[in-house]
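Encoded as C-alpha cells, the structure appears first; notes follow it.
Apart from one protein chain that is not included, each protein chain of the complex appears where it belongs.
First chain written, first letter: the chains are A, B and C, and each begins at residue 1.
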C-alpha cells in the first residue's frame, strides 16, 4: 500500500484537511464542549507536519511515534493524549517495517481504538472519537475479508467513519466536556469523531488520487 | 459605669491597643494560621474609629451596631463576621440605653459569646476567641455576684481573658485556619483570643485610669 | 437562569473558574466575590452582597465558597440581603468542580433543584 514517503504524504494531507476544517471543528465543539477542538487539532497537526518535514525516519514505527509525540505535546486538550496515544499504539504495531500494507493499516486502526479506550476509559456509544473510529475499523476489516483492493478498503474505512460520525448526532455524550451538557448534546455531531472522519477521509483520498 | 462618650473613649482606646499590637497578632496568626490577623484587626478597628469619629449616636445600641457593621464590612477574615456578630449581638442587649452599667457589660459579653458560637458553629475548647471570651465573661459574672465594684469587675474580666488566652496554648485548634495544622497548633496562643484579651484589657484600663 | 456567585479568598481563583466555565456556558449569570475590599487574600461581605445582587432573579442564586471565613461572610451577606433570601442558597460543594457544573447547568436553563441534584455528590462537609 505505502512506502514511508507516501505515509508522510498521507499524514501531511490529513494535516492540511484538518487545517481547512479548523473553524468547522471549533464550531462543533462550541455547541457541546468548550469550543477549542479546531484550534487544538490545527495546532497539533501543524506540529505533526513540522515533525514530518524536519525528521528523518528509519521505520514506520518511528514516524508514527514521533507524530504521536507531537500531538501529545502540542494539542492542549483531551484530543492530544487521545490521538497521541492512538498514534503511539499504531506505532507499536508497525515495529521496523518500512512499508505499510492494507492489513497493517487495519491493524493499526484496531490498536488505536484500544489505545483510546485505555487512555479515555471510554467505549463505543459514548459520543466520542471512538464512535467514528470503531465503525471505520469494522468497515475496513470487513472489506479486507471480502477481498477488496487497497483503494476499496480505504474507501470503506472512510465511509465507515463518516457513517459513525453521522450516528453520533443521536448519542448522549458520556465522556469529556460534552458530558456536562448530557442530553443537550443530542442532535450535534461529536467534534473528535469529526476529526477522525476528516483524517481517515484524507488518507483514503490521498491513496485514491495517487 | 459609662455614658456614651465614655463608651466611645473605651472603644477608641481598644482600637489603639489593637493597632499597637498589629505585628504581634500577625505573628501569632503566622505560626498557626495564615498570618493576617493583625492586619485584619487593625483594618477593622481603624474603621470602627472612623465610625465613632464621624457618627452621632442616639443610643448605645446604635453605637455598637454601627461599630459591628464596620468590623463586618472591613476586616476581610473570619474575625470580621465573628467580632462583627459579637458587636451586633451586644447591640441587641442594649436597646435604647444611653448609659451602660457593669451588669449591662457582663450581659453584653454573654450575648457576644452566643453570637460567636452561632456564627462560627464553635464552642469552648476549640482554640478560638471564645476561649478568651468565655473565661472573661465567667470571671466578670462571678465578680458581680461577689458584689465587687465596677473597676474590680472590669479587672476580673481582663484577667479572665488573659488566663483564657494563656490556656489556649494547650489546645488543639478545631476551627478556622489553624485547624489545618491541628496538633501542631499546640504551644501557640490563638490570635483571635489574643485580640479578645487586648480589647477587654483596654476597656478595663480605660475605666481604671478614668 | 439561576445566578451563580463564586466566593473565594483569591480573586485569581474565581476569575479562572469563570473563564473556564464561560467556554461552555457563555450566557449563564455568574458573579465573582474574590479577595478582600483592599484586594488582599480574604473575603468581603459587601463584595458577596453585590455579587448576589448582580445575578439575582426569581430563578434563585447559588453561592459557592472556597473555605472557612468565605462561608461566614457569605452568611452575613445573606443575613443583610435586600433581595428575597429564601431564593439564595450557600452550597456545600467542591469549589471548582461544583461551580463549573452549576454554571454549565444554569446555561442549560436548569432549575435550582436540578442544579443542586447535579452537585449533590460533590459535598465535602464544608458547612460545619
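Going forward, a residue touches a chain if its C-beta (ideal position, glycine included) is under 8 Å from a C-beta of that chain, and two chains touch if they have at least 3 such contacts.
Worth saying up front: this structure is predicted, and the values here are computed from it rather than measured.
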For the chain omitted from this view, which of the shown chains does it touch? A, B, C
Cross-chain touch to the chain not pictured, restricted to A:82, A:102, A:136 or A:153, is A:82
Sort through C:20, C:81 or C:127 and give me the one touching the missing partner chain. C:20
By the contact criterion defined above, which parts of chain B meet the unshown chain? Give residue numbers in ascending order. 33-36, 177, 180-181, 184
Which chain C residues touch the hidden chain? 8-17, 19-20, 23, 41, 66-67, 94-97, 100, 121-122, 124-126
Can you list, in ascending order, the chain A residues touching the missing chain? 34, 36, 39-40, 43, 72-74, 76-78, 80-82, 84-85, 119-121, 175-177
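FYI, only the chains that are shown with their structure count from here on.
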Report which of A-C and B-C is connected by more C-beta pairs in contact. B-C
Roughly how far is chain A from chain B, going centre to centre by Cα mean, in whole Å? 66
How many angstrom between the C-alpha centroids of chain C and chain A? 40
Tell me, which residues of chain C touch at least two other chains? none
Return the residues of chain A touching two or more other chains; collapse runs of consecutive numbers into ranges. none
